[in-house]
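Just dropping this structure here.
A single protein chain has been omitted; all remaining protein chains appear in their positions.
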Amino acid sequence: MTGGRVSSKKYVGSKVNIVRWRPAASHYTHADTFISGTWGDGENEVCVWRVPECDDDPNLQHNLKHQGNVNDIQYVSRDTFATASSTGSVHLYQHNVGGHLEHKTSWKQIHSFRTSRSPCTGVTSNGDQIASVGEDGKLIIINPTQERPLRIMESVGGCSVYAAVYVRANEILTGSLQGYLRLWDIRAAQPAKTILHSIDQVGVYDLAVHPTQQHLVAAGGDDGALAIWDLRHTTQPFTIIAAHNGPMSEVRFHPGAPDHLFTGGLDGQLLHWDASTSATPTHTHITPYTPSRQHQGGSVTVWVSSAVGSGCVDTTAIIPPSPLPINSLDIDGTTLIAASDNEAIYTVRQVMLF
Amino acid sequence: MLVVKSLNAEHKDLVHDVAFDFYGRRMATCSSDQTVKIWDLNDDDGEWVCTASWKTHCGSVWKVTWAHPEFGQIIATCSFDRTAAIWEESVSDSGHGVHSTWIKRAGLVDSRTSVMDIEFAPKIQGLQLATCSAGGVVRIYEAPDVMNLNQWSPHYEINCKLQCSCISWNPSPSRLHAPLIAVGSDDPNPASGGKVFIYEFSANTHKWTRVETLVTVTEPVHDLAFAPNLGRSYHLLGIASKDVRVIALKPTKQDGSQGQSSLTSFEVRQAGQFDDHGSTVWRVSWNLTGTILASSGDDGCVRLWKANYLDIWKCISVMRGDAVENVGEAEETNNSIQPCGGTASGQHTARYFKLAPTAHPSHVPWH
């Protein structure tokens, strides 16, 4: 299923922590613009890049200064996105006509420790609200039109939270340093349930929800292993497959072909997980989570098949391992973008046939 | 190109010592005004911000030193008032902002004379602290429970017989080397012999023993420092006396695991001796990789020394403090009341200026 990959590497002069495709204008086109956020410099920035049709490197369209490291980026709509800053703030940006970015508003230092700043580590959105998590262990719900956060939820125990995803309109799953996933019903007073990740407190660094089967969640761990969770059976993950030689930095399902999954790690590897060839699709009978749009795959998924359960998934390295961590990746159509501490943005075309 | 950033130390008297924490992001200054100030590097603008200032002693504070961050945020000070003290930071949020206060965990009052120098041991030796006094006594204290800083036991006492001015632990991270301390004396009489003593701790006998006296250094020693050892087979000691010395100490007998209370003997080699200052040298200090030695002397200059790949030491840079009598910037800053960090005074917010070389290096042959 891997065609003639063409990958290019563009050195951008600062360490890139996060890359995200801007959603395509319609379902019939593919994204051609992405944004990136940097970390580790005295002055950090968010940048807009355009990927040309031909095999050229992406071109910088515009950049804006960003206070603190950009730890995460999440689109709220096609035109607005939120960033998570190491200063504990959440910022909202907007794409303007002409490719320029505009800083719309900020929720300053909403994440904080008792006596100092706490980095905000992740943002997620359900299209209306923004949810942010931080090293302070808080989950904060923001309405983009309101100055003050809607809700601040704190888990006892004092532990960093690294990842958050909406699994339903009102349910957020978070992953923490201590390795447990927690499902929050943001309407209820207390988190609905806590799910444990593994017995060795393997930290959860990133979470991704299956685009159509929203009870399926992939978690990337501190130990470099990928855990597939079926949220209907929460006593243990459906499967755990080791792959990276160090913490996993990002996990992404392919939005249109969710049998494919991509992971990046601090070990510099960028992996393509193809479950379609090794496993036969399984019908998932219970569908309490009605997917909003059904892409190909429908109610059928290979991720809870017995083959995957026994760890049998094809993994291939997309690029030669980078000597420094791969911090982020995103995929749309057949083009994958990834960012590394080697100050390079990778553009991989024809990463898979689609 | 050198870039200089200056800041008002805000002390009411001369500053005696500046110490950086393990990461170089915190700084402690001490002064004759009997106070210590703690400065933190602001992430946003790279400026030093004073976060604490308090009276620490009843006399000039000579030295300040940081413990390894594994033990927490801890400093130790020593003073003319014959005491040394250990301080731990406590950060609290009063509701009106975050305050850092430094709590005195221990007062070390054993000395009957001015305590001249103080230094924490390398972390591999636990939470240990060495002091030396004008009365010639080196004291080593230890907090047996690193989680309890209130208890410091006098671990060992060495009488050097000559007045002491400075002390330095060998920072070598290797487990192969027994702990070493170098002590310098500023006794003015050359006839009293060598002024630098090396003491070694034996794990078997639990004793500190003098293993070496540098007989070549008979002039008063004002400062000395062991260089961080990055894979060298010998230790380097920088000494400030009437000139700058770099001494290499090569252990000739390895008392490894099999060593039964045997002490190391050293092959002492003078790697460099420089009288470029042409006057008394007051301070020496190493960079963290042990490759560059900085020295300051009565000629008002700071000199940087470095060895080339053939291990030949040379001066690579000289910085001279120019006397400027209230002109330009100096006056401007005098007239303005500055908050911590010297960030006020209009256009000079960052107070950076590039140093222009006063002389270009001329070309001379290498060898």
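For this structure, a couple of remarks:
Labels A and B are assigned to the chains in the order they are written; within every chain, residues are numbered from 1.
In the analysis below, contacts are C-beta pairs under 8 Å (C-beta built on N, C-alpha and C of every residue); 3 or more make two chains touch, one makes a residue touch a chain.
Note that contacts and distances are computed from a predicted model.
Set against the options "Lysosomal dipeptide transporter MFSD1", "non-specific serine/threonine protein kinase", "Nuclear pore complex protein Nup85" or "DNA damage checkpoint protein 1", the UniProt name belonging to the omitted chain is "Nuclear pore complex protein Nup85". Mapped onto chain A, the interface with the missing chain covers residues 11-15, 39-42, 69, 71, 86, 113-116, 119, 121, 135, 137, 156-160, 162, 177-178, 180, 194, 196, 199-201, 203, 222, 245-247, 266-267, 323-325, 341-344. The set of chain B residues touching the chain not shown comprises 1-20, 22-25, 27, 29, 31-33, 43, 48, 59-60, 62, 69-73, 80, 91, 114, 123, 145-147, 173, 222, 228-232, 280, 282-283, 285-289, 291-292, 294-296, 298, 300-304, 306, 308-310, 314-326, 329-330, 333-334, 342, 354-366.
By definition in this document, only the chains that are shown with their structure count from here on.
The part of chain B that touches chain A in the complex is made up of residues 43-44, 46, 91-93, 98. For chain A in complex with chain B, the touching residues are 42, 67-68, 87, 114-116.
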